[in-house]
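Have a look at this one before I ask anything.
The complex appears here minus one protein chain, its other protein chains still in place.
Note that the chains take the letters A and B in the order they are written out, and that residue 1 is the start of every chain.
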Amino acid sequence: MSRERSFNMIRTAVSMLVAILVAFVIILIVSDQPVESIKIFLVMPFSSGSYLGNIVETAVPLIFSGLAMAVMFKANLFNLGGEGIFFIAGAVGSFVAIWPKFPSVLAPLAAIVVGALVGMVVMMVPGGLKAKYGANEMVTSLMMNNILLGVGLYLLNNLLRDPGMASLVSYKYRKKALLANIVPGTRIHAGFLIAVLCAVLVYLFMYKSKWGYEIRMTGNNAKFASYSGINVAKVILIVHMVAGAIAGAGGIIECIGLHKRFEWTALPGYGFDGAMIAMLAGNNPLGVIGAAFFVSYLRIGADLVNRSSDIPTEMIAILQSIIILLISAERFLHKYRQRWIEKGEKK
Amino acid sequence: MNAFMKLIFTSDFFYSIFRVTTPLLFASMGAVLSDVAGVPNIALEGMMLIAAFAGMYFSYVFNSALMGLLFAVLFAVAAAAVMAFFTLYYKTNIILGGIAINSLASGGTIFFLYLVAHDKGTSVSLASKVLPNINIPLIGDIPILGPVISGHNVLTYVAVLAVLFTWYLLKKTPLGYHLRAVGEKKEAADSVGISVIRTQTIALLLSGLMCGFGGAFMSMGYVSWFSRDMISGRGWIALAAEAMGMQHPLGTAATSLLFGVADALSNAVATLGWPSDLVKTIPYCATLAGLAIFSIRAYRKNKNA
Partner (left out) sequence: MENYLLEMKDIAKIYGNGIVANEAVNFNLKKGEVHALVGENGAGKSTLMKILFGMEAPSSGTVTLKGEPVRFSSSKDAIAHGIGMVHQHFMLVESFTAAQNIILGMEPKKGFSVNEEEAVRFTEEISKKYNLEVDARAVTRTLPVGIKQKIEILKALARGAEILILDEPTAVLTPQETDQLFEELTNLKQQGHTIVFISHKIPEIKKISDRITVMRAGKTVGCRNTEDVTEKEISSMIMGCEMDTTIIRTPCKRGDVGIAVDKVSYIDKNGVQALKDFSFSVRQGMVFGIAGVQGNGQVELIDLMTKKRGLKNGDIRLNGESVKKMSIQDIRKMQFGYVPEDRIEQGIAGHESIEENMISNRYSTKEFCNKILLNYKKIAEFAKKNIESYEIRCSGGKHLVGMLSGGNMQKVVVARECSHEPKVLIAEQPTRGVDVGAAHIIHKKIMELRDEGCAVLLVSADLSEVLKLSDVVAVMYEGEIVAFFEETEGLNEEKLGLFMLGLERHDEGQIRRAVQ
């Protein structure tokens, strides 16, 4: 591994450490028993099988979200529509999980396929607008988020809603449509395996296939890609469709994996997480798995701290922004960068 | 349909247009100032949210609306300063820096909201203050037009001034020249000794200033409390307005007004009993459509060259 790469990894690690330090500071200020709380934050997630299970199950949607963003970022696109896609794919996929009578393995598969298709098709709106007309994909995708929320809520309120339940939830999913539990004693479901498989596929796609090559060159220098004969508009559209499919699959998998009904009444909040995870992973699909686990660990830690003291779990958002700022700051630790690279070369 | 017409062609409706356009005007001027200088501020949403929270909280703490406004602006500018530091000095990608600030605002405001009000939803338990509405004598009495122009929150009038201020600043003042030069060709500015980083920092701080007013209006004028994610995407709509306004203050103000109309419409038709989930998406659909049309036209124009 080149010194350059190893330095970037160190920088990432330092950023994560700084974030944890900030978490400490927050806990110190807010909690009545700071030391206890810090211990809970850091250590408790590892203390029991069921908590470890929580880390894994929380990581699943984060992996999907991270993969979708990694593909986007690799193409130098800043589409933040993951939130809306998760939501609408979950809503529409829920139809397939509630009513059609599919046999055991087919049922969840059908739901996932529908979710992915929904995500793919929806993403074609900001994708197409950007590919053909150069419309700012960040703004269009964020508008889509709000629009999809509205449409999804409409579906929930008017078509999916189970009138027999007091809260706003959908009908129950068919048992056969749910994803199987793979580790008894936890809530870890088959979606985890799908997520890992997805990461591997995306890795092969990005780094070994010719489409991945096109995407990477376009992301690096779109003018160069176009000049070399790469159809940049097609690439932009494909990236959106792939990211949409991944996010869509992630949305419905989260629903049929962890829930028994469609319960989201607001955007589930995986969009910005995905961006951060992609950055932590250096946009590498395999790295996304590790980054997702790290973020998941922070979340469970914050959750546990929240139960025992009064610290809101939103503290995570603060850590998130610090991580994003530090990792993407090219000049962070830049004084040490040169020394590190030179030391390596002297050997 | 008749009910719809009856709803739209009233002074009340037109009054509401200006009311809802207020935060959009501030935010879009913030977008113009930073974009012209070459540092597009995509954290308008987050900065307004922070300002809204600060305005609510400090007006409660000091029992004064003015103090609330002051702190709202201060905090927004501080957020802009953080963004400027990371993006200009530490060379963080400006888009990612914006995402970080938005994330910080979104979670951070709820975090502090819970700490001070023990509620993750709204701050109604706190007696925060509101900025006054102003009834302009004489003008307020003009039939039909009067109730549309007079009686707005003081910040609505300030918003109009903000547009004029932005226009004047960019076109006529030395700072405006510097901002434009730095945004168009930073080497040109550098070659005559203008500090690019300093100028861009000023642009971001001014952008934050605008967001400060916009956010303060939301929690101290539009409504009188702070609630989670209350900016509801207005920061993003402002970006779209600025793109469509081609970085020009007056054009941007015009498109902001257009989106304000969509927002006002959305509020008005909600009372007619149309499905509220779908009605709430009107402003966003309008923005999406506006941006799409704008991009298509720009593309066609370029192609025919």
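Just so we're on the same page, contacts are C-beta pairs under 8 Å (C-beta built on N, C-alpha and C of every residue); 3 or more make two chains touch, one makes a residue touch a chain.
Worth saying up front: this structure is predicted, and the values here are computed from it rather than measured.
If you put the hidden chain back, the residue from A:Asn181, A:Asn231 or A:Ser309 that touches it is A:Asn231. Interface note for the absent chain: among A:Ser6, A:Ser104, A:Asn158 or A:Asn220, the touching residue is A:Asn220.
Across B:Ala188, B:Leu272 or B:Ala289, the residue that sits in touch with the chain not pictured is B:Ala188. Residues 2, 204, 208-210, 213-214, 216-217, 220-221, 223-231, 337-338, 342 of subunit A touch the missing chain (whole complex, contact as defined above). Interface with the hidden chain, as seen from subunit B, comprises residues 168, 172-174, 177-178, 180-181, 184-185, 187-195, 301-305.
The definition used in the following text is that only the chains that are shown with their structure count from here on.
Chain centres here are Cα averages; for subunit A and subunit B they lie 29 Å apart.
Every residue of subunit B that touches subunit A in the complex is listed here, in rising order: 42, 86, 89-93, 95-97, 99-104, 106-108, 110-111, 114-115, 120, 232-233, 236-237, 239-240, 243, 275, 277-278, 280-281, 284-285, 287-288, 291-292, 294-296, 298-299. Residues 30, 78, 80, 125, 129, 132-136, 138-140, 142-144, 146-147, 149-151, 153-154, 157-158, 272, 275-276, 279, 310, 312, 314-318, 320-322, 324-325, 328-332 of subunit A are the ones that touch subunit B when the two sit in their complex.
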